[in-house]
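Only one structure is covered here, and it is reproduced in the block below.
With one protein chain removed, the remaining protein chains of the complex are shown where they sit.
Just so it is clear, A, B and C label the chains in written order, and each chain counts residues from 1 on its own.
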Amino acid sequence: MRRANIALIGYAFMGRAHSNAYRQVTPFLSPRVAPRMKVLCGRTAGSVEAAARQYGWDETATDWEAVVRRDDIDVIDIAAPGNMHAPIAIAAARAGKVVFCEKPLANTLPEAKRMLAAVEKAGVLHMICHNYRRAPAVMLARELIAGGRIGDIRHYRGTYLQDWISDPAFPLVWRLDRGQAGSGALGDIAAHSIDLARFLVGEIAEVSGDLKTFVTERPLPGARGKKGRVTVDDAAAALVRFENGAIGTIEASRMAPGRKNYNRFEINGSKGSVAFDLERMNELEVYLDSDPAAVRGFHRVQVTEPTHPYMKAWWPPGHIIGYEHTFTHTVFDLLEAMADDRLPEPNFIDGVRNQQVLHAIEKSSQTRRWTRV
Amino acid sequence: MRRANIALIGYAFMGRAHSNAYRQVTPFLSPRVAPRMKVLCGRTAGSVEAAARQYGWDETATDWEAVVRRDDIDVIDIAAPGNMHAPIAIAAARAGKVVFCEKPLANTLPEAKRMLAAVEKAGVLHMICHNYRRAPAVMLARELIAGGRIGDIRHYRGTYLQDWISDPAFPLVWRLDRGQAGSGALGDIAAHSIDLARFLVGEIAEVSGDLKTFVTERPLPGARGKKGRVTVDDAAAALVRFENGAIGTIEASRMAPGRKNYNRFEINGSKGSVAFDLERMNELEVYLDSDPAAVRGFHRVQVTEPTHPYMKAWWPPGHIIGYEHTFTHTVFDLLEAMADDRLPEPNFIDGVRNQQVLHAIEKSSQTRRWTRV
Amino acid sequence: MRRANIALIGYAFMGRAHSNAYRQVTPFLSPRVAPRMKVLCGRTAGSVEAAARQYGWDETATDWEAVVRRDDIDVIDIAAPGNMHAPIAIAAARAGKVVFCEKPLANTLPEAKRMLAAVEKAGVLHMICHNYRRAPAVMLARELIAGGRIGDIRHYRGTYLQDWISDPAFPLVWRLDRGQAGSGALGDIAAHSIDLARFLVGEIAEVSGDLKTFVTERPLPGARGKKGRVTVDDAAAALVRFENGAIGTIEASRMAPGRKNYNRFEINGSKGSVAFDLERMNELEVYLDSDPAAVRGFHRVQVTEPTHPYMKAWWPPGHIIGYEHTFTHTVFDLLEAMADDRLPEPNFIDGVRNQQVLHAIEKSSQTRRWTRV
Partner (left out) sequence: MRRANIALIGYAFMGRAHSNAYRQVTPFLSPRVAPRMKVLCGRTAGSVEAAARQYGWDETATDWEAVVRRDDIDVIDIAAPGNMHAPIAIAAARAGKVVFCEKPLANTLPEAKRMLAAVEKAGVLHMICHNYRRAPAVMLARELIAGGRIGDIRHYRGTYLQDWISDPAFPLVWRLDRGQAGSGALGDIAAHSIDLARFLVGEIAEVSGDLKTFVTERPLPGARGKKGRVTVDDAAAALVRFENGAIGTIEASRMAPGRKNYNRFEINGSKGSVAFDLERMNELEVYLDSDPAAVRGFHRVQVTEPTHPYMKAWWPPGHIIGYEHTFTHTVFDLLEAMADDRLPEPNFIDGVRNQQVLHAIEKSSQTRRWTRV
């Protein structure tokens, strides 16, 4: 069986999720290319060694440039902060590696475009980690739509809500700093909702956006009593028009008390509807005009049957899977694409398109008028 | 006990709902002014007589102008089509009647303003029937917000979805004709969501709107095989900014399969959230940061306790009420205001403000930029 | 059109619900026999007069025996306490009246049997008010079952929970006294669950029952500091076997905090399932094995379509009805049966069967073994 040596750069939240995916993909999904957890790379030697021990990596490194040059590495997996995506991805592409990158592809649109140009020029495989596409319920939604089950799409309603910065006393962490994070709720979570819109409905043609920062100053971590300026949006909202004639709303906020990871969408077609909520990610709500009139109503489908996407790999019906499984499925798709030497989806093209939408929303929020993507 | 003689103009869907409210308000809510169902007025003598018999009106009439002039009438209740609201309301005001009018106040903003001017000049009491304010769960939301329980409001998310014109074969009824209906989903149902936004959050300062007609031609009723043009919107969406700094989205569609009367809102404040869905109108979801950490989560409050708004009048806890009760509560509030000779709420001022928001959304959808209300 | 003069005996909670049904049935359902609210009868002259004024009765009376003898009365409606059902019903039957009686038919099985004998001997129409059969969602469940949509029934799971006596400080009201109420949760609410079991599944053949009183002494109302003994059950539970081979559980409690009027059942057949909860009485959950595999899941059916039982009479889809409408539907069915001069359902035969089940549960709880009904 083919093997692929992986180097993962970054070992925080996303590094942990990616590590788990490599550890779990073989026992459960048996990809034709088996990953080997070769090198974990991070800036601080002690921490990266502890992480590697805990997550099961063979080696550690602190110099990503050296790692990218290693001959024994097949895949560079980028889970570093957004401002590091471009330099790492471009170097990895030049070194001929498969490049797997966390979302958003970059902090700015020009960076994203340079990344895409680099992988295309180098002719390497590339993928962006929009893991929520790989929730089985989302894949089922895609299949139903592709099969024409809900007809022509008219409405997309995407809402991604969290509440972890609701309290003004929450400190000014790196995600609230434009220099490091690029944007706030927009790039962090609206980007997910935009990806799902593109995946399930189609390309977005035009947007009218609004960004809002409710809490403009927050305590500086470690600086007793001092405050700093929040330089990103707390919330983002947009009206969108799709190329195929559908219309939509996309909204993201990290200030919605009680919503922890509420990545919800509802899609209405001419013959039915589907709705999804990540907090109940094993379920899909489906409404079909084709049901007998007396019993028409949203089906609460438990997407845990062996016939549902990816689920044969796991447990019997009704035995749910968790958040991290979406990464395991994504990594599986990457490895299978490598086995076939074909471009996986979503890839850097999707990353650039997504960034274009984010960019248009930001621009529209400044010009106060509709903006073409 | 004081009595008030009512004349109701219109006997279709809304006429039926208002008739029921007058019949039920005394047995259940014992208002200090008791309504007498005096005259039902409509254009077609036979139909209006049948309706009066069925709903319990003393008399019928076909000439609304004559009815408005009658000395024995205290209240003119206008449930006629939107293009008739202004002439009737203005005549009723001049005749010194209390004027109770269905929403939207008028088909155009200028008409609405003339109606307000007329009732103010005449010094008569006036009320607009935004009945959903009077769902006990909505009143409870209002009380919680007014009491500071969810802190400063940051987000309003209003979505009013139905599906009755989803099928392109559905005929070109009067509600799809701009001349009679003024607008489509915008004035018919987004108007409700706007009223709830104003009631629960505050005045809307600015909007960015989008209107869409998916099915542009439909069969003409009674004209076998012929089609006519749909001249109103099938769906309406808007981003809004409130005067108090909150932001929001408002969306309405009559093309969302499976959503029958899904008038939903979610409001996020700095200390909690509330959410409501008219299809489950006896419930309010409430999230409070002040709950003990271990058990924090949305409460599903059954708004059926005797301590909840209006509910003492009805049944024991857990015994739900229906759609029409919201009209009964509205009529109760009108009668109580009459007993005190004070202006009820919502009134024509609210009607005009609502119309201004509708107008701004429509204008913004044409200019493709943000518009001040 | 035929008219029927009604005399209602009792004006408390049930009297109020029945009055409303007579007031509302004509405007909404147009029965072929129109009820006239002739006499309201109760023990205390002042109170009954106030109630009659409020609910809209023509006259009042304090002597039920005189009322029963009146020539101008067609229907005797019994909403008096349980221990009064038998004498009134028997006298009414002898006087040739249609007899409409609240559930449970009587406080004891022998009384119930004498009532049935009396109406049968007199040859009068009789009906028992098991109003929950007339919730449209329950009727829809019945239609689906009768149509074979969920196959052969295997399981009935009935749970009726309330919480109003959960607090030990709640006083010793009449419903907690065996002499007046007959039993506790058993006759008050388990009786409903048993009726639904019989209506939807079939006759119960055998039971194993358990009764429990958690709070054995409670404050006597009006007797400061004194306590009295609770002589009825706080909760009742039973295993049941149906004649057709299905098995079931039936449970009722008035000590389940948070459950206000949670009359829930789930029925599993060989080809599907249905589930209902009175707190969301406009919905029916339906699971069908015949659905396409990918979208199999419980349908949340909003039972508000004009094609659903009784719903054409009310509002458009998604506009829900309330608790009291179940009485209006029951009264409609009574009046329609009178128009056809046929026995309505459920009637005293059902009342006796229900009582036999209650009796068997009580007996089984004493002998601690299975008991045939």
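To be clear about the criterion, a contact is a pair of C-beta atoms (placed from the backbone, for glycine too) under 8 Å apart; a residue touches a chain by one contact, two chains touch by 3 or more.
None of the values given here were measured: they were computed from a predicted structure.
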Exercise for the section: Can you work out which residue in C:Arg259, C:His308 or C:His359 touches the chain that's missing from view? Expected result: C:Arg259
Practice task
Looking beyond the chains shown, say which of C:Ala52, C:Leu172, C:Ala237 or C:Ala337 touches the absent one.
Solution key: C:Ala237
Exercise for the section: Extract the touching residues of chain B with respect to the undisplayed chain. Expected result: 140, 143-144, 149, 283, 286, 288, 291, 293-302, 305, 307-308
Practice task
Please give every residue of chain A in contact with the chain that is not shown.
Solution key: 13, 17, 19-20, 23-24, 26-27, 30, 54-56, 162, 164, 259-262, 278-282, 302, 304, 314-325
Exercise for the section: Determine and list the chain C residues touching the chain excluded from the picture. Expected result: 150, 154-155, 157, 159, 161, 166-168, 208, 210, 212, 214, 235, 237-239, 241, 245, 247, 249, 251, 253, 255-259, 266, 268-273, 287, 289, 296-298, 368-370
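We take it that only the chains that are shown with their structure count from here on.
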Practice task
Could you work out the angle of the rotation that brings the CA atoms of chain B onto the matching CA atoms of chain C, rounded to the nearest 5 degrees?
Solution key: 180
Exercise for the section: Can you figure out the chain closest to the middle, judged by Cα centres? Expected result: B
Problem - Distance from the mean Cα position of chain B to that of chain A, given in whole angstrom - result: 41
Handout entry: CA centroid of chain A to CA centroid of chain C, Å
Key = 54
Fill in the blank from the handout: Where chain A touches two or more other chains at once, the residues are 288, 296-298
